[in-house]
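Apart from one protein chain that is not included, each protein chain of the complex appears where it belongs.
Showing chain A:
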Amino acid sequence: MSNEPAVVVDDVALKFRLYSERNDSLKAAFMRRRKARYEDFWALNGISFEVPTGSTFGLVGRNGSGKSTLLKVLSRILYPDRGSITARGTVASLLEVGSGFHPELTGRENIYLNGSILGMSKKEVTRRFDEIVDFSGVRKFIDQPVKNYSSGMYVRLGFSVAINVDPDVLIVDEVLAVGDAAFKAKCANKFQELKNQGKTIVLVTHSMGTLEEMCDQAAWIDQGKLVTIGDAATVISDYEAAIASEA
């Protein structure tokens, strides 16, 4: 395996416009001729780091610090206003599972639909179909429309598709917290398995336990800026010390 980093984040900055008055209708824009008023809010403000190939990288920080925003930039959902992201190989993200399911279609049809949204070919989905269904544990209902699923089943199926995409880099945002205890254990195993296969994983978590257990390196983000970056133990102790001093 080469020592080239799997992901390079170089001075990434991204702003949102916080509108106090937004012209989001033609009526407002042309008839009343009001001017839109907004304030720039930098959710990410010059973040740089590298994720070594085959490692697991954790992101921590308080609510609203920009973790999910950073993952969205990594997943190409948001485009940075400044800086760049380079990823080697395919990137898949698990930001919210089951988005893109069609309630009227069966579980089986939705697996194919969601698989292709996540970038899998039909052949790949077919090859992994049994694995996906077994992992989700909803085999009995696989030919039922997903609108008849319980919310837990829905999430499990979505998660099973996403986790079986088999990318080089996997991006995960707090989805480990879904499902019942048995399913959580199953997920933890799956991540360990991916890790053993040498996949690069970037994950956001609020659980220091998960971070300590799974991550080689971590970064602490606050108000869109990097505070500490290094091995997981250092970041955890820094972060926890800061929280303790605040409380």
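Methods note: a contact is a pair of C-beta atoms (placed from the backbone, for glycine too) under 8 Å apart; a residue touches a chain by one contact, two chains touch by 3 or more; residues count from 1.
Following the convention adopted for this analysis, contacts and distances are computed from a predicted model.
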{"item": "Hidden chain of the complex, named as in its UniProt record, picked from \"Xanthine dehydrogenase family protein subunit M\", \"Transport permease protein\", \"phosphoenolpyruvate--glycerone phosphotransferase\" or \"Dihydroxyacetone kinase DhaL subunit\"", "value": "\"Transport permease protein\""}
{"item": "Among A:Ser121, A:Ser150, A:Asn189 or A:Ser237, residue touching the chain not depicted", "value": "A:Ser121"}
{"item": "Interface residues of chain A (partner: the chain not displayed)", "value": "16-17, 23-27, 29, 72, 75-79, 93, 95-96, 99-100, 102-105, 109, 112-113, 116-119, 121-122, 145"}
